[in-house]
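With one protein chain withheld, the remaining protein chains of the complex are depicted in position.
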Amino acid sequence: MIKYSYRMKVFYKDVDKMGIVYYSRYLEFFEAARTEMLSSIGLDYEKVEEKGAMLPVIEAHTEYKKGAVFGQDITVHTTIAELPKVKMKFNYKVTHLNSDEILMTGHTIHAFTNLNSRPIKVPDYIKSLLERHMNS
Amino acid sequence: MIKYSYRMKVFYKDVDKMGIVYYSRYLEFFEAARTEMLSSIGLDYEKVEEKGAMLPVIEAHTEYKKGAVFGQDITVHTTIAELPKVKMKFNYKVTHLNSDEILMTGHTIHAFTNLNSRPIKVPDYIKSLLERHMNS
Amino acid sequence: MIKYSYRMKVFYKDVDKMGIVYYSRYLEFFEAARTEMLSSIGLDYEKVEEKGAMLPVIEAHTEYKKGAVFGQDITVHTTIAELPKVKMKFNYKVTHLNSDEILMTGHTIHAFTNLNSRPIKVPDYIKSLLERHMNS
Partner (left out) sequence: MIKYSYRMKVFYKDVDKMGIVYYSRYLEFFEAARTEMLSSIGLDYEKVEEKGAMLPVIEAHTEYKKGAVFGQDITVHTTIAELPKVKMKFNYKVTHLNSDEILMTGHTIHAFTNLNSRPIKVPDYIKSLLERHMNS
């Protein structure tokens, strides 16, 4: 399992009339979290693109327990539980910074494509990097 | 089944570096579509709130087939297939305006709460309105 | 003067904790309004790009009088007051749909560039189209 904790703060731009984070914003938080996770294991997304691969989202799922509110520090706990065969799945769990209480959960599933959006196999250097961190 | 077609256009604000709609934006499109759908059957959301009820999203799900691109006219086909018992489900299908090709699909599930976010039963006037349109 | 009225509705996605439209959202509304205005005089932005020109924003300005709230129908009144020499200016005024009360005003100034972001002269076909509509 590869794990990464992305810490961030909720601002006015993120919350709706109820004072809680608008439901689509979490997908933005997920993107920031997985981008930083990949970067932390040597997979800067702009370099992945330079090498000719993209990881477009093909599925996203979110479940909301309790809303994060303005001013709160939250953590997006991101995990990759399995090595990708043709698709890659990220799991997300959002909590307050200093609490285990789960605010919401979700996942995204990504395909591997070339820059023309054609499906490709998982590039070897990505597979290697993921394997190495999966077992560490 | 209650059906509603929400027509809209994709602008620069909606697309990412690939020139296709960023994945979280569809949740905004879904909100516009279901708000207009409810309004079309007499359930203006601001009036629902005035009467003391809210329909917070508790689950959202999206599957991406093909991206909508800048300048395209698209339709968000929204349906309610079942009368709500405690939760209410909306299904969405996004197509080009003049085509049956599906760009993406999704659903959202909503709870009924009072203004303090406490779960409530489906208000009678909402149930009646939905029933009437379900069978028409 | 070229004039265009863009009618739209305020949704949950647009409003903040105060229940009024978050300040950056108006720049998105402006983009939709000017894109539709240009389209209405034969300048679909995707065709402008196909012909090799872009109109990047180089300045934006907004003044907020009163917030638009969730559920409101508003109009973004857009005008071009002068033919562009090297830059092009759009003025915006947001009102309720059926009222002259001004909610906010703003402008954007755009350069003309080629697809590599190099400044170019205003393309002749754009100049002609603008001239024709300016005087009508």
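Here the chain labels run A, B and C in written order, and each chain numbers its own residues starting at 1.
In the analysis below, contacts are C-beta pairs under 8 Å (C-beta built on N, C-alpha and C of every residue); 3 or more make two chains touch, one makes a residue touch a chain.
On a predicted model such as this, the values are computed, not experimentally measured, just so you know.
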Specify the shown partners of the omitted chain in the complete complex. A, B, C
Across C:57, C:102 or C:129, the one contacting the chain not displayed is C:57
Considering the complete complex, of B:24, B:75, B:95 or B:108, the missing chain is touched by B:24
In the complete assembly, which of B:13, B:89 or B:127 touches the absent chain? B:13
Tell me where the left-out chain touches subunit C, residue by residue. 18, 23-25, 27-28, 31, 54, 56-64, 117
Can you list, in ascending order, the subunit A residues touching the missing chain? 9, 11-13, 28, 31-32, 35-36, 44-46, 70-71
To test your reading of the contact rule: which positions on subunit B touch the chain that is missing from view? 12-13, 15-17, 19, 22, 24, 70
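The definition used in the following text is that only the chains that are shown with their structure count from here on.
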Shared numbers divided by all numbers used: is that above or below half for subunit A and subunit C, i.e. same or different? same
Cα-superposition angle relating the copies subunit B and subunit A, to nearest 5°: 180
Whole-Å distance, subunit A centre to subunit B centre, using C-alpha means? 25
Interface hub residues of subunit A, defined as touching at least two other chains: 24
